[in-house]
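One protein chain is absent from this view; the other protein chains keep their places.
Chain IDs A and B follow the sequence of writing; residue 1 opens each chain.
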Amino acid sequence: MPNIEDYEAMTKISLSEDEKTIVSGYMNMLLDSFKKLEDTDVSGVVPLISVLDVKSPMRDDVAIKTISREELLSNAPEQHDGYFQVPRTVD
Amino acid sequence: MGIFIEDYNVSGADTVALEDSIMQKGKQVTAGSKILDNFVSPFNATVVDRLLDGGFKISGRTVMDEFGLLKLSHDDNNTPSGAVRAVSEGISAYALCNDLFGRYREEAPQYDCCYIHPTYGTVSRYGLIPLASSLDQIGIVCRDLSQGFGLLSHLAGKDPKDGAMFPDSKYCYGKTDEKITLGIPRSVIEKADADTRESIMDFINKFSSTDIDLEYFDLYSQVMYILSSAEISNNLSRYDGIKFGYRASGYTDIDDLYTKTRSEGFGLDAKLTAIMGAVVLSKDHYGPYYEKAMKIRRLIKESINFDTYDVIVLPCKISDDPYENLALYSLAPLAGLPSVSFSYKGYGIQLVAGVKKENLLLSTWEVSMA
Partner (left out) sequence: MKYETIMGLEVHVELATKSKLFCACSTEFGSDVNENVCPVCAGMPGTSPMVNRKAIELAITAGLLTNSEISPRITFDKKNYFYPDLPAGYQLTQLFAPICKNGWVEIETDAGKKKINLVQIHLEEDAGKLIHDDWMDTTLIDFNRASVPLIEIVTRPDFRSAEEVVAFLEKLRSLLSFADVSDCKMQEGSMRCDINLSVREKGSDKLGTRTEIKNMNSLKAIAAAISYESQRHIDALETGEEVLVQETRRWDDSIGATFSMRGKEDATDYRYCPDPDIMPVFIDDEWIDAVRSNLPETAQDKFIRLTQKLGLPEYDSEIITRSKNLSTIFDETLQYYNNPKEVANWIIVELLSIAKGDNKGEDDVRIDCQKFAKLIELVDGRTINRNVGKKILSLILEEGIDPVEYVEKNKLGMINDTSLISSTIQEVLSENPKALEEYKAGSKKVHGFFVGQIMRKLGGKANPQIINKLLTEALKEI
């Protein structure tokens, strides 16, 4: 069983004791069910990333302004002088 | 629980309710999650622009499960979703949703409604708050499939803002005179309860049919869960309390800001999915889980070739366990196929057709309703 604390750290989520119990329970169940995959022979099979078989469309290199800074910052939980603001982050 | 988060008090035959995962400019959009608290969308989803252009009116924004995630726990207190209630109670003619895990396909028939899950890549996902980008598709709750397809014809078609689409600019949905052969996966139908089986057999008798074997059915749930949880986990990473949405208070540093915000803002299903998605993508597990699931996905897609049959019939429920039941609703998104569900003689039936073969679904339904 993967160490659940590693994945909490990876996803920046901190589970309460109760949540940890429930999540561990599901994780166990799911990983156990994933064992079924082991018996399937996939030699020579190319992974499928998208069901579509299309080329990527591409954009011309033209600069277009979509929203104003005011609109952008209107959703910001914390801002200062036009910047988004967070606690002092160590490099 | 109410139906609407926002009710625009509009009625009529051309009203469309929007699940709260669909962007509407100037409106609060939360996708049923606290983590998007106070988020006001700066743009419209393409489907919103198109339905307004088509003369439809938006009746309101409906209550939904957090992000539309799969609920692995049994829900004894089974209240129908906002979208299905809006249509079944006659408040709105249609509702738009993202039915990744089959909640709406299962529920709609229970409340005398139908659901259309279109071919992947025919309806723009621009402005849909995603679950899993390679699996999501905006679909329609409606009372009557032919009306639902009428709405769909306004929504479907190439969108320059969504790069993952077929090139077709327009789709026309209508009956077809083609003779339809049903594909019957007996081993799956056998898992449904007796009454459902009876109803399905009655349905099948109206058509010619052939027995088929869904070769990888026993792996559908696993493959679906692995692939969707990985993509959902990545799509949830943007919720960090920095640019928009909920932000915790009382944090000590940046790491604490992330963790408190996400722990307080996400519900249990979101946390579980985020963590499981990280597990299947992590260094040691990528090969045996995620990559393998992608390969089996290709095998699944290639195993359904519609050579001796046109439309696959499936029940809407084979188990009380949501994870087991998920298998029924996974084929369509995994293979990018269109699917509909509706009530036949009081029991839910699901149909799946080939890529862009929605007309066969419509025709099959019409024959059965005759």
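Rule of thumb we're sticking to: contacts are C-beta pairs under 8 Å (C-beta built on N, C-alpha and C of every residue); 3 or more make two chains touch, one makes a residue touch a chain.
Source: prediction; values computed, not measured.
**Student:** Tell me which residue among B:32, B:82 or B:127 touches the hidden chain in the full complex.
**Tutor:** Per the contact definition at the top, the residue touching the missing chain is B:127.
**Student:** Of the residues B:182, B:200 or B:278, I need the one that contacts the missing chain.
**Tutor:** B:278
**Student:** Residue by residue, what part of chain B touches the chain that was omitted?
**Tutor:** Answer for chain B: residues 23, 31, 36, 41-43, 45, 125-130, 132-134, 161-164, 230-231, 234-240, 242-244, 254, 258, 278, 281-283, 286, 290 touch the chain left out.
**Student:** Which parts of chain A are in contact with the chain that was left out?
**Tutor:** With respect to the unshown chain, the touching residues of chain A are 10, 12, 49-50, 52, 54-67, 69, 72-73, 80-89, 91.
Going forward, only the chains that are shown with their structure count from here on.
**Student:** Show which residues of chain B lie in contact with chain A when the two form their complex.
**Tutor:** 38-40, 42-43, 72, 120-121, 134, 160, 163-167, 216, 218-219, 221-223, 225-226, 233, 236-237, 240-247, 251-260, 262-263, 266, 268, 271-272, 274-276, 278-279, 282, 285, 288-289, 291-299, 301, 323, 335-336
**Student:** Chain B touches which residues of chain A in the complex?
**Tutor:** On the chain A side, the touching residues are 2, 4, 7-8, 10-15, 19, 22-23, 26-27, 29-31, 33-34, 36-38, 40, 42, 45-52, 54, 56-57, 66-67, 71-72, 74-78, 84, 86-89.
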